[in-house]
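For reference, the structure I am asking about is given below.
A single protein chain has been omitted from the complex, and every remaining protein chain is retained in its original position.
When the chains are written out, they are named A, B, C and D in that same order, and each has its own residue count from 1.
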Amino acid sequence: MARNKHHPRIKKNDRLSAKSGMPAESMVYVGKEREGKMLVKVLDYSENHLEELPIEDLSACEHYLKKDSVTWISVTGVHEAEKVEQICNIFNIHPLVQEDILNTQQRTKMEEFDKYLFVTFKRLYYSDSLKAIDTEQVSVILGHNFLLSFQETENSLFTDIIQRIQTSKGTIRQKKADYLLYRILDTAVDQYFVLIDRIGDLVADIEEETMYYPNSKTTFRIQGVKKDLQVLHKHILPMREALNRIESFSSHLIDSRNLNYFRDVYDHTYQAYDTIENHRSLLTDLMNIYFTTISNKLNQVMKVLTIISTIFMPLSFITGVFGMNFKYFPYMDHPHAYTAFWLIVLTVFGGMLIYFRRKKWF
Amino acid sequence: MARNKHHPRIKKNDRLSAKSGMPAESMVYVGKEREGKMLVKVLDYSENHLEELPIEDLSACEHYLKKDSVTWISVTGVHEAEKVEQICNIFNIHPLVQEDILNTQQRTKMEEFDKYLFVTFKRLYYSDSLKAIDTEQVSVILGHNFLLSFQETENSLFTDIIQRIQTSKGTIRQKKADYLLYRILDTAVDQYFVLIDRIGDLVADIEEETMYYPNSKTTFRIQGVKKDLQVLHKHILPMREALNRIESFSSHLIDSRNLNYFRDVYDHTYQAYDTIENHRSLLTDLMNIYFTTISNKLNQVMKVLTIISTIFMPLSFITGVFGMNFKYFPYMDHPHAYTAFWLIVLTVFGGMLIYFRRKKWF
Amino acid sequence: MARNKHHPRIKKNDRLSAKSGMPAESMVYVGKEREGKMLVKVLDYSENHLEELPIEDLSACEHYLKKDSVTWISVTGVHEAEKVEQICNIFNIHPLVQEDILNTQQRTKMEEFDKYLFVTFKRLYYSDSLKAIDTEQVSVILGHNFLLSFQETENSLFTDIIQRIQTSKGTIRQKKADYLLYRILDTAVDQYFVLIDRIGDLVADIEEETMYYPNSKTTFRIQGVKKDLQVLHKHILPMREALNRIESFSSHLIDSRNLNYFRDVYDHTYQAYDTIENHRSLLTDLMNIYFTTISNKLNQVMKVLTIISTIFMPLSFITGVFGMNFKYFPYMDHPHAYTAFWLIVLTVFGGMLIYFRRKKWF
Amino acid sequence: MARNKHHPRIKKNDRLSAKSGMPAESMVYVGKEREGKMLVKVLDYSENHLEELPIEDLSACEHYLKKDSVTWISVTGVHEAEKVEQICNIFNIHPLVQEDILNTQQRTKMEEFDKYLFVTFKRLYYSDSLKAIDTEQVSVILGHNFLLSFQETENSLFTDIIQRIQTSKGTIRQKKADYLLYRILDTAVDQYFVLIDRIGDLVADIEEETMYYPNSKTTFRIQGVKKDLQVLHKHILPMREALNRIESFSSHLIDSRNLNYFRDVYDHTYQAYDTIENHRSLLTDLMNIYFTTISNKLNQVMKVLTIISTIFMPLSFITGVFGMNFKYFPYMDHPHAYTAFWLIVLTVFGGMLIYFRRKKWF
Partner (left out) sequence: MARNKHHPRIKKNDRLSAKSGMPAESMVYVGKEREGKMLVKVLDYSENHLEELPIEDLSACEHYLKKDSVTWISVTGVHEAEKVEQICNIFNIHPLVQEDILNTQQRTKMEEFDKYLFVTFKRLYYSDSLKAIDTEQVSVILGHNFLLSFQETENSLFTDIIQRIQTSKGTIRQKKADYLLYRILDTAVDQYFVLIDRIGDLVADIEEETMYYPNSKTTFRIQGVKKDLQVLHKHILPMREALNRIESFSSHLIDSRNLNYFRDVYDHTYQAYDTIENHRSLLTDLMNIYFTTISNKLNQVMKVLTIISTIFMPLSFITGVFGMNFKYFPYMDHPHAYTAFWLIVLTVFGGMLIYFRRKKWF
């Protein structure tokens, strides 16, 4: 059985063991090969003040540490391990956290440290080139009046937030860094909903297809969407867990008056999770319905075909009888024998049809 | 395979991401397009006093805040975002709560704030136009001697309660706003039971159909009811969770002597949940029984048809034998050859019938 | 497809929403229509004293409230709502509890109030008229040295206990009302075991049937027993939960020295639950085995039939060959042609038989 | 369909309700009918001293209660209810515990009382006569320097322990009664592993059978082992739970330095449980694989048979054509007509074979 060369290749899983054998805590970038330079940008703001500039000399960050305003240092591209290390060291970030930032196959998690809160999660988006859901890791460190963010490529996640800070719309300029963290997480979860809606449409399409014109590709479509849902589930579940624990943090980093905001994001992840689970259970049901519909259709066909065969079996037997070559064959010479033959045939044919119909066999 | 245009379209899912990309906390109505004006009505009562009037100028609400009697401000239609915002601001409601009231795709939840308790849930009813279960969001804010309610359209949920307040029947006029909240939740859960009973009848119907006259539509019916149960499950489960947590609230808003009432509603949601789970598990069993029954029936038919074919195969062979044109064909000229032929045929026919019957093949 | 009128009707579910739309806490009987008068009986006892009498004037109950002996007021028939209300009011029972007593579709539960403990559960028994498990609600209120019991009809649940009190057998006369409650719950759970044993026998029967002589009714029997188990599960699970929580009650109503007794009943419900789960899982396995056995049998038959057909196909072809009317037909005139024909037929027949047998096809 | 009398009868379940209707706490033996006398043996030991004797007069036990050495009173045969009651009363055992000892269908449990710890569990062994796993109840009461054990028949469970005490091997003589309890539980769990290993071999056998030579008995074998695993699961799970709670006991009866021993037994039950679950999940997979393999085999056969039939259908048609009796039948008189016929037949035959082969249909 030769390999069919024309089907799309199943994507191999990412190397989870890429760092295996390397010394732990070694600052090595684990992820897709990236080109381009790493960008570091500072956004320093308070209610009445806004400063925004790219940074070349990383040690310049230190200056903002002492300021009272909110400082957002956004790093785009984390493949230059030494630079990431350099920034992190300025802010006294634990080596394990640095390692987590560089390893872009991290599970979503939120960890509380003495002086900062570390959050790493995945930005999920539909990649037009891959024709599949793709992920990018975003890591955020929330400290006292500063926030460090690390993303793999420049993307839409932060654009809107930056714009709002620039135009001073909404409450964001009046609030502290914890509110900024909330806005980032909220935007990420909103992007999950975009995917869930996209999948919701697909599921409705597939439901229609399964019920009214199932075909041999239906299983593949169902399975495809199921895998997408698995990806979403894999990233939303730990996000939900992390947000659920946020209230139990003894952290002075998040103002208790702002906990409501995080609880709100938590509610959204819960809703996302619910919707995903509903889609999954519906798809499983659809798979079963697909099987029945397909099998019912086929069985219907086979039954009709078999009925046709079965009706002609005795008829052929009758022609066989009259085709025999006995010398003494009664009635063979009778002038109405041929007519009688057709009467017999029609009687048998009709009788079987009526019998089968009565038995509701077709 | 052309698309069949005549089947009902599968309803696309609601847009969960409708607000995505918009600034968080922006007061935007997310829901079906609604017409008509928003109605605000005040019902102010104590044991001996009752005041009921529609409100045009929203600032008039402020007057009731200071009064000692129970004030119920009922808002019908939440699509006018600014007005909702205006009312909420009078009562000092958190922006996130305002957002939740306007977004009618909220998950059922109960949240405790400093000065009020926020509950949002779904009214479930059978929509005759949709021929399906439809939902409407109801949000309630319980404050110290006031209650704000927000519903999408004027509906039956509040009618009975309002009437009881007007006619001063029952204990409702003697009790405070927390009792009013209980009555609203209790009525909502009662309406769930109306739907569960309706589904219970359907399930019994389907059980009868599956067991005694299964047909090709049975899977669709089972699947349809399963989806209805999923809708109910989706809304009742968080309701149950919310009610379960009510006792742990440190809230001074609910009189501890009235906790029994809420526990009673909790018991009802538990019973509703149980019943739904039982229906679901029964439907799963029915699906399996349907498959067996259908498959048993078909197999029975196929077996009988195959037996008929199998019996005629050797008979046809015999006629074939006597139809051959050998010049030297023994017994062909024998006067009883034809009779002998029929004896052979009948012996083979009868022998096979008896053999198959003994083997219990039909 | 006309409805078959001769099968047993599937019982419609009880109306869970019977009270929907009615004012909450309204004292309305919800249950089967009952005839006959409500009976109230008092049994007042201490170690050395016993008083037993029917009560007509309900206010006479009040007298017993003040006595130090154990007073058991047993109410049979709860369809006269006003009388139930009257008795409850004498003992200061909360309106919600009264409502629960009257609504005979209550979920099993145990609730702690200030001055009493409320338990409602189902008596389960095999109804010979229904040919199914039937339920009756029993509600018990345990107060300080009194116990109120409410049952739908006069039944076997209390008979033995009453007799033991009358004949002063066992420790029951020396103990307080809490021990009486234990005896009632213990008897109820014992009656569950009677049903479980009955079902255990059925399951063993069905196992035998499934394995050795499966027939078209087997699925129905399996499904029937599964539904019975579901009924039992539905009532035993909350009973177990309730008994599990009894130790955490701060209640002074149950003597801590008697907690062992309740823990013993809890152990029994646990065992009952285990047995039910085992039966359920066994029935699911049996369903699968049934399917395989049936399908294996049928496949065996179909294979043999198809083999017969397949063997006769080439034989018929051979007769067809010799039945052709070519003018120049070699060997047709040969005197041994006919014998040769049979040799060919036997060779083909035998060859195919041997081939199929070697391939282990039959 | 007559009952086949020759298959083994499915064992009816034990009567769980045997005591139903009897007064609770009544001392009645519930179990298999036993013959033979009950044996009571005392083993009194300390590091330097050993006394071992059978007891006829039960009141002699009292003497040992006051001694400082470890006293093990081992009762074999619990069908003489009065004697069991008598012994228990000497040691002040609660009536409910006495009842549990006598009822040999008790669920495994461990209960803490003021002055003693009560453990009841099942000894599991493969019964050669039953050809199945059989159980025997063992109840142990651990008091301050005494241990009472109750078993149904004389068996291997205690033999090794007694021997070790007699020969003074190991640490057992230096330790107290709590260590003795540990040794009994450890031995019981070791015996579970003997069964698990036996089943493990069976599972490996069945795996081989399923994969390489599945036959009609395979389902029965799989189901049989599944039931054995269910029995083991039923008894090991509560054992694990009981051992897990032992650390939370406030009991002064178990020396905290010996808790490690019990935790070790707990680990073993955990491992046993894991292994059982793995076997169960493997068997479920095997059942599925069995179905596919069987069904694949059958389908292969059916396909080949159908292909043979299908090839001969057109061939028979051709012979039919040439067998027709038209007066004007072109080429019928041609001298090569017969040869042409065979060429046509071979062409059709070969063509179909090649076509089917190309389509990979066989």
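Details
Just so it is clear, a contact is a pair of C-beta atoms (placed from the backbone, for glycine too) under 8 Å apart; a residue touches a chain by one contact, two chains touch by 3 or more.
Because the structure is predicted, anything quoted here is derived from the model rather than measured.
Looking at A:234, A:257 or A:359, the residue that reaches the missing chain in the full complex is A:234. Touching the missing chain, out of A:46, A:258 or A:309, is residue A:309. Listed for chain D, the residues touching the missing chain in the whole complex are 160, 164, 169-171, 183, 186, 190-191, 193-194, 196-197, 200-201, 203-205, 207-208, 211-213, 215, 260-261, 263-264, 267, 270-272, 274-275, 278, 281-282, 285, 288-289, 292-293, 296, 299, 302-303, 306-307, 309-310, 313-314, 316-317, 320-321, 323-330, 359, 361. Seen from chain A, the chain kept out of the figure touches residues 1, 3-4, 7, 9-13, 15-17, 19-21, 23-26, 94, 96, 106-107, 109, 111, 113, 216, 219-220, 223, 226-227, 230, 234, 287, 291, 294, 298, 301-302, 305-306, 308-309, 312-313, 315-316, 318-320, 322-325, 329, 332-338, 341.
Everything below uses one rule, namely that only the chains that are shown with their structure count from here on.
Under half of the residue numbers found at the chain B and chain C interface occur in both copies, marking it as a different-residue contact. The two copies, chain A and chain C, are related by a rotation of 145°, based on C-alpha atoms and rounded to the nearest 5. A separation of 42 Å divides the Cα centre of chain A from that of chain D. Centre-to-centre, using mean CA coordinates, chain B is 26 Å away from chain C. Multi-chain contact residues of chain C, defined as those touching 2 or more other chains: 1, 302, 306, 309, 313, 316, 320, 323-325, 329.
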